[in-house]
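Here we show just some of the chains, and they stay where they sit in the whole.
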Amino acid sequence: MHPTPTDGTRAGLADEFRRVRALTERLCEPLAIEDYGLQVVPEASPPKWHLAHVSWFFETFLLMPSLDGYRPFDSRFAYLFNSYYEQTGSGFWPRAERGLLSRPRVEEVYDYRRHVDAAMLRLIEQCDAERWARVELRLRIGLNHEQQHQELLLTDIKRSLAHNPLRPAYRADLVAPPPGVPEPLEWVSFDGGLVEIGAGPEGFAYDNERPRHRVFLEPFALADRLVSNAEFLTFIEDGGYHDPAHWLSDGWARVRSEGWEAPLYWTRVDGRWQTLTLGGMRPLDPAEPVCHLSYYEADAYASWAGKALPTEAQWEHAAAGVALAGNFLDSGLLHPRPAPGSGVRQLFGDLWEWTASAYLAYPGYRAPGGAIGEYNGKFMCNQMVLRGGSCVSSRDHLRLSYRNFFYPHERWQFQGFRLAEVE
Amino acid sequence: MHPTPTDGTRAGLADEFRRVRALTERLCEPLAIEDYGLQVVPEASPPKWHLAHVSWFFETFLLMPSLDGYRPFDSRFAYLFNSYYEQTGSGFWPRAERGLLSRPRVEEVYDYRRHVDAAMLRLIEQCDAERWARVELRLRIGLNHEQQHQELLLTDIKRSLAHNPLRPAYRADLVAPPPGVPEPLEWVSFDGGLVEIGAGPEGFAYDNERPRHRVFLEPFALADRLVSNAEFLTFIEDGGYHDPAHWLSDGWARVRSEGWEAPLYWTRVDGRWQTLTLGGMRPLDPAEPVCHLSYYEADAYASWAGKALPTEAQWEHAAAGVALAGNFLDSGLLHPRPAPGSGVRQLFGDLWEWTASAYLAYPGYRAPGGAIGEYNGKFMCNQMVLRGGSCVSSRDHLRLSYRNFFYPHERWQFQGFRLAEVE
């Protein structure tokens, strides 16, 4: 994927629209028709649903209100492919039942995409100047929205195929890199003080990254890299999953009710750990960052290690001067990799990092009105913030101030963590 | 479909094998690839699973033990496509999760069928005389088993597609017949006395139809036809679904917990009842037999009407002299139809008839040993007997003594009922 985003002209935006839309479809190329409808848990949607939903987003928030004479491809799709926008008036098909629809067929969903693509390009070209500002903003939201679903498409298909005892790979042609060399973890200190975080008023950012505001930080230190498989194995071998002393109460309940013994996708075969990747089963690489674990597991490890997780303010402050580079979707690895070297690294890419911060509004935050205001604000409860992007995030989708969020028990995203401490 | 079964020669059996196997695949022709994996409730399996499971049955009970040198197509299929045979040793994939497997692909399942077909025809041709008796018996069981799954394939796909708000039809080309003319219900009397029911020792029958035995019947009367939609509507309009006086206790609990207001697949559109068929939505035909209802609803109607349901012995005694003719799968209607005329009719075909008999062993019944003995005997609890076959049963699959059985709350089969009374 092209590393530089649009130049801001309409033609540039049209190019970016084509590029983002094409990438979504390219990510589906390895799938069989049979895979498109698959959903094994409520939170991981079928590829077909993602393909249609991101198109519905453009149709609902751009084409219907702003393209004169636009006719929806199928008016019933508003109900089928709305995700959770209560205020559109269409209602939505239950999330847990997205896999229970064999129709529309895959081919029809691609026709739907063609229909929306053509209309969107018409809108970009023909929209009058008066409406353009709003259209441009919503177009950028729509493109970012589709990029988020590209990431979900990969994490969801990984989750869905993992349920099959035949262990099919998403891409059988992905080659595992040679194992990395474990390096000792180093600590990097920060003075803290009164710092600023969040997105400023210029440029595109989601509403939840604003307003930029001051936060006071005590002096703190961050680990220079993510916690590795080797380190996490020490926790496991020390009985970490069997000692309630390390765990949050809700985390321990989850350990027991779901029988957790290791991160998601780990399996012991003949006494050796393997892990499922988008390229199939692989032996566990000790140097690789540990991946697919919940906030509870990250927190338990930190507690066992006598450390903490960073807050999002600590993380953003530490990352402020760091180049937004790393192992993203663009690298094509589709898996985290060790980060040799020194200094704070892996802040961007490889894995989303669980922070110690609950996902809440920044001071003075106000959600936008209307259905599109349901994008971020209504989830500000019960979830934890993750920062930095992963090996399946597009690089040009990310920002320093980007806030991702998931429930603390969720594990199917590319999540890892880094240690911190207040000095 | 050919009305006369095999002449009993090996060549005749091979023909019948080809015929039955081909019909299964013909029934799948109207499906999209996306439909093959669909399962919306635990009890209704995906078409792909049916296609593979019936092949697994031949592989497990015939090819593996009796065809020297047979190599299974994929040894992991034993786990995926075993239904419930605990004693085969393979275990089985959870029934409720049959729709969560996008692989093997549909094409691979058809390859599996080809592999089994070729081996089966080899076995039929080459089996030595010593093993032939057992092979022949199991072959007949296997063919009857596949015929049962042909019926389930249709009832299951009807159930699965019905969940989709787009209301796709299994076959858009099926034409609805013109509405029938309601006819008054007449009663036919039987003397009863000491009668015999069940299958005699000769010919093919399932174990649960044996032994043939004597039953004493008080004099009784049977309605000459199935209860019609028009009659059942009177019950609904009389508040039948809202008055506990008519209902069994477990039935009333189900009415309330599932919010039943009418038989399955009925919908009121603009004040008029429609019903879903395998050919799509149709206006309700008052003269048609009422269909897709539970034992609880049949019993409640009978109680409201001051009548009863027939026992299976009453039914079998009444049907003993009647020709095994009617509206079966062979007619191609895939839906029940009114039965004009007079005298006891519709005993065979149209709809399975709920009886007042629990599905239990006949006196002296003993289940066969080994895994194949799990076919019928282990279900002899909590289910009710249905008799007579339906519009999606193959005529040559049925017998006078045939005992079908379902749980009293189940509704997705082609079930109806007939009234009876002890005089």
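By letter and in written order, the chains are A and B; residue numbering begins at 1 in each of them.
The rule we apply is simple: a residue touches a chain if its C-beta (ideal position, glycine included) is under 8 Å from a C-beta of that chain, and two chains touch if they have at least 3 such contacts.
On a predicted model such as this, the values are computed, not experimentally measured, just so you know.
J.: How many copies of this one chain make up the entire complex, given that 2 are placed?
T.: Full complex, one repeated sequence, 4 copies overall.
The rule is simple: only the chains that are shown with their structure count from here on.
J.: Rounded to the nearest 5 degrees, how far is chain A rotated relative to chain B when their C-alpha atoms are superposed?
T.: It works out to 180 degrees.
J.: Using Cα averages as centroids, what's the distance between chain A and chain B in whole Å?
T.: Computed value for the inter-centroid distance: 47 Å.
J.: Spell out the part of chain A that touches chain B in their complex, as residue ranges.
T.: On the chain A side, the touching residues are 32-38, 40, 76, 79-80, 93, 97, 99-106, 160-161, 163-166, 168.
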